[in-house]
Every structure is written in C-alpha cells, then in structure tokens.
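This report concerns only the one structure given below.
Note that one protein chain is taken out, while the other chains of the complex remain in position.
The first chain written gets the first letter, and so on, giving A and B; residue counts start at 1 in each chain.
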Amino acid sequence: MKFGIMVNEGPYTHQAADTAYHFVKAALDKGHEIYRVFFYHDGVNNGTRLTTPPQDDRNIVERWSKLAEEHGLDLVVCVAAAQRRGIVDPDEAKRHGKDADNIAPGFRISGLGQLIEAGIQSDRLVVFGD
Amino acid sequence: MLHTVNKSPFQANSLLSCLRVAKEGSAILLIEDGVYGALKGTQATPTLEEALKKHTVYALEPDLLARGVREQLHEGVKTVDYGGFVDLVAGHDTVQAWL
Partner (left out) sequence: MSEEMGGEGAVKKFMYINRKAPYGTIYALESLEVVLIGAAFDQDVSLVFMDDGVYQLKKGQDTGGVDMKNFSPTYRALEGYDVEKLYVEKESMEARGLTPDDLVVPVEVKTSGEISALMEEQDVILSF
C-alpha cells in the first residue's frame, strides 16, 4: 500500500514528528511504500540542518535524513510555510537575498501541490499534527 | 473509517468531537496524549465507555507506557504498536486525524 504522510508540527515541541517517524518506519518494515512525507505549518522545521539537540536524546532531523537516504524517501517541505519560518535551500536563499541556507540533507522545498498530489496518488494519507 | 485522537480528554474536546461525528462501528485510535482517554477510573471514563458501545477503541501502547498509565488501561480498549497502527490505517478506507 502507498502511504502519504503529512507532518504539521516541528521537532520536539509536539510529538507529531516522532509519531510520524515511527509510523513511517513501521510501514516500511511491513513492506509498504511511503509515497511522500510532506511537512507543513511548523512541520517545516523538521528540515533544518542546524539543530543541536542534547546528545542523550533522539536527533529528529538527522533521523529523517537517515531514513530518507536508506529508503529513498521523498521528504518535501512546503515552500510557503518554509518562507514564513526561515527554512531555506540554496535556490531560495538566492531568490530572496538571504545570506545562508539551512535545509537538511534528504529534504527538498516544493509547493503545496505536492501535498495534494500525495493525496491523489497514495492509498492513504495520514496526518500528524497538533 | 479510522479516527486518530491525540489530545487528552482533559485538555481539549477532540475526543468528544470525534465521537459526535464518528459513524457507528468506527475504529478510534488514541495516540500521544490521547491515550489518557483510554483509562479507567477517570472522569473521562464514562465517555470512553459510551464510545466502546458503538466503536472499537484502540490505544497506542508505546504512548501508554511512556506516560506510565499502562496499568490503568480500560479493559475494553485494545492496544497496538506502531505496526498495528499501520495495519489499522491500511485496513480502513480512510483515516481522519482529530488534532
């Protein structure tokens, strides 16, 4: 089965990003396909590579990057939500005159259409939020 | 349909709203802080017991354990792990998140 995943909250503040991650892992372990993980609202904050969480706690951003690399996951950060919150890739930095970018490995910035497409193309769309 | 509820019944009306519109025979999965709605001996237990008459109610076990409330789980509630969560989503045509 193909799952689309929507993550509406950022790392640590809400459990949504954790629950989504564990769900995705379990789905992959069962042989399902993850069509896309779409990050919206504060969920875009899962995509910054600049976090330094405590050493004795899970590293939510790196965990996503690693899972994406292992399984070829499509992690998409919504461009509009990212612009509001300062999640920037090199193209966006250039386009908007920012002096840095911060996107984490494995994530890409794209439009809300990617969420709708995930809803259309997946068998199930699961929302994790607050 | 599968409904997920992630709020404690003491914090928000999410569980009540879910129960107001969930069609009889739905599956309701309590996750994150929503697992506080799966317990016996609380003021929210009557709400749960009403729900159990009409729906199948599940609680995500890792969330019960994390919160130290596994022993208070109401006997009518089934537990699932994340794999079981995936199975529930796959086994229902649609899933709705009550946030």
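The rule is simple: a contact is a pair of C-beta atoms (placed from the backbone, for glycine too) under 8 Å apart; a residue touches a chain by one contact, two chains touch by 3 or more.
A quick note: this is a predicted structure, and the numbers were derived from the prediction, not measured.
Put simply, the missing chain touches A, B once the whole complex is considered.
Those residues of chain B that touch the chain absent from the view are 1, 13-14, 17, 20-23, 93-99. Interface residues of chain A with the unshown chain, by the touch rule above, are 6, 8, 40-41, 80-81, 111-113, 115-117, 119-121, 123, 125, 127, 129.
Following the convention adopted for this analysis, only the chains that are shown with their structure count from here on.
Every residue of chain B that touches chain A in the complex is listed here, in rising order: 6, 31-33, 60, 62, 81-83, 85-87, 89-90, 94-95, 97, 99.
Of all the residues in chain A, the ones that touch chain B in their complex are 1, 3, 8, 15-16, 19, 22-23, 25-27, 29-30, 32, 123-130.
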